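What follows is part of the complex, with its chains left where they were.
Which chain is which? They are A, B and C, in the order written, and residues in each are numbered from 1.
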């Protein structure tokens, strides 16, 4: 390997620009933070730690809009994952993370390691992961590359979660051309713990050990940009790879070992953190910063899989299945024995020091000696310029698109075959959704529901996002993302507790994209306040572009809700013939960004109109009240494809049908996507109580029947459809497209 | 009757078996690590589902070299009940306690869903509480569940009534003769791909697996003779 | 030090759908000249031994671990030998 550049050469040749560190930042680091020129390793560490991915320097000002506290929040953003009180001394822990770029490049490993990473965030908090969710957005299935990406992504998520023995119980999969060159793969994990076991990513106590546990370090995932640098010039390029390979078997052992240590020997442990983006440097520097400590690490002690790794490579490697511990002095061997039992490496690689210096040694030399806080806290926040995209201003002037639907039956058939609406069971059946035997409602419903063993409680969870609405109106679209998640949680009979998010956008240096980010976060934040669902964790993924074309702004909301009585979970499909059918929430002419618009016009356009957020919230509260009192037989929220699709879905996999009087709706309105609506069925003897709870918000529209037939009278036409036929269309659409030969 | 649930590195349905036996059936059950050498004091042993050693190489191939394996083989030879579900079944075939092998599913994909099964033989320690040829439904969740054995072995399995469960409608993985579960010749070792331990509580939507554990518990510490 | 490549394949009588699936995919790409595909795995093993000791080693690890003789068979190739 060639000699690394000298500090002076770095100053002159500016390799840091390739690592996305700006000249201003470099100068600030040299002049103000260090008072000298950083050496090669130091410059690399700054570049990584000051990247948007680690520092949120661009998005931070926007993220401050989110509420992140209420009575139940025990831990908000800042740690591995957020923690929420669910009574009885227990807590639910959750977070979501994006793995968009790795998944686009190598779908199987990208998705798998995305799952692996988010699981470590959960168990580093001391919680046992009990469920996973995903949110996937691909290009259209008529493209063979997309089909391969879909297949690889789904297998990757499945193989990792299945091997770990953590059920994947809910998620979403949508298709739109804007994701063709840049797939979105967001993974969410939910953990359960006793509040007394909560851990922090903290390193403190002079003389305490910094221990490295888990897999060996290789040159995985080191920032692509650095590959071009002089440092690697004599390596055979074709043998180099940035792809991280997941080893779920090792992660399972790591999980068990860490949880054993945390629950049985809390006195040995000071802090614990997973090694995620920017590997050892970010975990160790963040732990030291949290503990207001200094740290001295000897990189020669880091278990390595490859030979000749530089300090820079060791520090920035993103090899998977590794954790960093701070262990009380004298207990190093005790800790090592626990990991030994699981056949895992556990090695002391350094100590906590007095003062605040971050010192790294490699090959007998000090390769880094800088203040801890310079890496973690002194990052220059970046102001961004923003302005409203021209397309939105233009759209506001244009006449509203109003479809005319003469044959709603034909329209419904076609909508059910749209890939975003069609049955996703061919994907989620590749996920073990039942392991741990606590899944009360698995994938295929509005929200996944787990029971909490030994209690009467349950947890409901969902991931939702719809980039189309956000693209047309970021602020209202952001509100809708939250409302859709809340609607899914409430549909299952749970009370929304809090959310995590993944904010997926294009290049934030584009003022229009930054505006989208800002406006949509503003919308989400307003909705979070009204629903009292604080944001307890999350992740920002910017630069989702392909050939200069950005994805739709796609904030994903991952919401968890509390079921007070697990015996009162509400199914999403109809129950008994004779039950009364209600439509909850008012229907307007909302077609901008709808599946109907995309299907009929091949694109989306127009203005997504604001809606009454307070009103929707109030309705949901009343609905939940009725559910908790046992007055609701089934409930399904309306989303893509509106009422028409929702009605069909409530009948699938049952033997029932419906007879409906919808004469106050037109054929087109059957497919309007006004947010905050539900189809609810109620047993006849619960009708008075239900109507009392819901008041005007619920409108009686018909009856559940024993004929497997969907019959409805609309203002301008009639529907008369075999449910079996509809179900077949819905079930076959995706498997059929996945097998397509062109 | 005291039952051991073995924990291999990568087992992950160990908890589910333990809860089904202990919490739901009230049985006397304990986890036993693969590091252990002995099963003295236990009347039956169960091998859980999951991914021992990540299913690397072949599902179940590496687990059979763990310390505990000779003790499991000894119990099988003594005629005590030995039960393996999913990965447990794969380990039992790899260890030679059951004939045949489990190949990758024909679809090449992991599959998790409930499947209809026929109880082909209800005259075993594990199935006495089912009716002859009863139709039940149990969840499957595996990528390597396609049972394979040569013709002669298959014929012998059928002739000896060692086929205990068969897929009753579609065959989800390509198993020969729709085989979902078999015993050894003596009848005290049962391996099956479906997960009865996932179907023991109404809240989870299925209780068809409960009678398997109840059968075993009522048949008690019976040893099966030659 | 000897490098050995151990090939493990399904026995002839065992149906292997994977090869068929891949053949179909190849045809989808328009390569109809491909008329058959079979898939197997191999293990590149470095053994700190030479000569007959290598054969002994390979036989033992294949018999005990690498091959399931219910459905698989194997053969191997010595790739290179070095002192």
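Operating definition for what follows: a residue touches a chain if its C-beta (ideal position, glycine included) is under 8 Å from a C-beta of that chain, and two chains touch if they have at least 3 such contacts.
The structure displayed is predicted, hence computed values, not measured ones.
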Report summary line: Counted across the whole structure file, the chains come to A x1, B x1, C x2
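As a working rule, only the chains that are shown with their structure count from here on.
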**Report entry** Computed distance of Cα centres, subunit C from subunit B, in Å
**Finding:** 30
Query raised in the report: Any idea how many Å lie between the Cα centroids of subunit A and subunit B?
Result: 36
Query raised in the report: What is the distance in Å between the mean C-alpha positions of subunit A and subunit C?
Result: 41
Query raised in the report: Which residues, counting only subunit C, touch subunit B once they are in their complex?
Result: 13-15, 17-18, 21, 65-66, 68, 70-71
Query raised in the report: Which residues of subunit A touch subunit B in their complex?
Result: 155, 158-159, 162-165, 247-250, 252-253, 341-343, 429-440, 451, 453, 566-567
**Report entry** Residue ranges of subunit B in contact with subunit C within the complex
**Finding:** 57-58, 61-62, 65, 93-94, 99-101, 103-104, 106-108, 148-150, 174
